[in-house]
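As you look at this complex, bear in mind that one protein chain is not there, while each of the others sits in place.
Per-chain residue numbering starts at 1, and chain names A, B and C are given in the order in which the chains are listed.
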Amino acid sequence: MSAAPDFEPAFAGYALRARSSFARQGAMALIGAEMVDVRPGYCAIALTPRPEVSQQHGYVHAGIVGAIVDSAGGYAGYTLFPEDSSVLTVEFKLNLLAPAAGERLLAEGHVVKAGRTLAVTRGEVHAETAGRRTLVALMQQTLMVMRGKPDA
Amino acid sequence: MSAAPDFEPAFAGYALRARSSFARQGAMALIGAEMVDVRPGYCAIALTPRPEVSQQHGYVHAGIVGAIVDSAGGYAGYTLFPEDSSVLTVEFKLNLLAPAAGERLLAEGHVVKAGRTLAVTRGEVHAETAGRRTLVALMQQTLMVMRGKPDA
Amino acid sequence: MSAAPDFEPAFAGYALRARSSFARQGAMALIGAEMVDVRPGYCAIALTPRPEVSQQHGYVHAGIVGAIVDSAGGYAGYTLFPEDSSVLTVEFKLNLLAPAAGERLLAEGHVVKAGRTLAVTRGEVHAETAGRRTLVALMQQTLMVMRGKPDA
Partner (left out) sequence: MSAAPDFEPAFAGYALRARSSFARQGAMALIGAEMVDVRPGYCAIALTPRPEVSQQHGYVHAGIVGAIVDSAGGYAGYTLFPEDSSVLTVEFKLNLLAPAAGERLLAEGHVVKAGRTLAVTRGEVHAETAGRRTLVALMQQTLMVMRGKPDA
């Protein structure tokens, strides 16, 4: 693919709006996820692996990996939506590539196409350990722009 | 599609094995999910919606919906795997159809095809309220049979 | 999942409209696909395996299997759309389960949820040989209702 497109937010307050919305996601607080970056068309969410978010072998549960990268993609899209709107996940598809373990997981979402009604994102989750990054999951996602339905 | 296939478990202790494995998933305990049924080629997992598992509008987070139906599909597949094996999610795809809210969410996974190396499942999540069921999510999933790698 | 829902078409001429639209799909004629059934929320498309639609081992190409089940799902959805509309595939996901070979492939699409803007379908492709059916592919698809944009 060509270089990432240069996105123009439709609402100047996009970053605060995304952070406030994320702060209202009880699920992200429960699992211990943090929004660590949000820019036009991009969002990053971090999670520290620990037994409370594990599957049966001690790695982070595929569903939890999916939850952080779904949120990362959703808020990446939301940065480009109009003021009077909210965001909805229509669907996402997740490939798990390696055991999700390490000091930190970083889920990143990137907008690929932002349309009037739908937006499409891609996401990646890397595990970070001792300065080394391993790709653990890959996502492709469809979002819906909910016009006239503010988030809060 | 034709009627659900009639599956024969390869390991008589499949149900206890699935329940023990599920009990080791810290993430399922954290979100409050319970395995409520497990039969050859089938598994059901229940979750009570509450603020701790919500997204920004108060519904259950798409990622949490994905987590319970990923586990339901994974354990549905695991019921058919040989004694000396464990189960891994290769990938899943989730469509969100309606707000996940109500008294209880029930995620069901069904095996569609169980091969030597890979298995394919479908899953559905219904929201239950006052005896009424609403379909809230639809999943399609690929699992890997990890031979020679017992679960515990 | 519960029994298939009972769908009410929004436009009485839905069957003829679907058949006329299908007849304008040059790609379906090229590969030799035929629409063999269309009912509210359902559509079936048949294809005879032959070298012209094969992959490198002589089976029907995964992309061709995808093409007939994408069309089957799309027209299943279209049966429920209003008079003044057309249908667009937003995305689909296809699992290949067995070699696509035999006397005939039958791709079936079923609507799972028909909303105002989006519809979700599932699809299956069976290979038929000597009266025996083998499931060869599984699909999950999102469609868009294009209101005010008639098909022809």
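Criterion: a contact is a pair of C-beta atoms (placed from the backbone, for glycine too) under 8 Å apart; a residue touches a chain by one contact, two chains touch by 3 or more.
Please read these numbers as outputs of a predicted model, since none were measured by experiment.
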| item | value |
| --- | --- |
| Touching partners, among the displayed chains, of the absent chain | A, B, C |
| Residue, one of C:A15, C:V38, C:A76 or C:V90, that touches the chain absent here | C:V90 |
| Which residue of C:A15, C:I31, C:A76 or C:L105 touches the chain not shown here | C:I31 |
| Contacts of chain B with the absent chain, listed as residue ranges | 90-91, 93, 117-118, 142, 144 |
| Contact set of chain C toward the excluded chain (per top definition) | 21-22, 24-31, 50-57, 60-64, 66-68, 70-71, 74, 86, 88-96, 151-152 |
| Chain not shown, touching residues in chain A | 1-2, 93, 95, 97-98, 108, 112-113, 115, 120, 122, 124, 133, 135, 138-140, 142 |
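Throughout what follows, only the chains that are shown with their structure count from here on.
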| item | value |
| --- | --- |
| Interface residue overlap between copies chain B and chain C, same or different (over half shared) | same |
| Distance between the centres, which are taken as Cα means, of chain B and chain A, whole angstrom | 23 |
| Intercentroid distance (Cα basis), chain C paired with chain A, Å | 32 |
| Junction residues of chain C - those touching two or more other chains | 93, 142 |
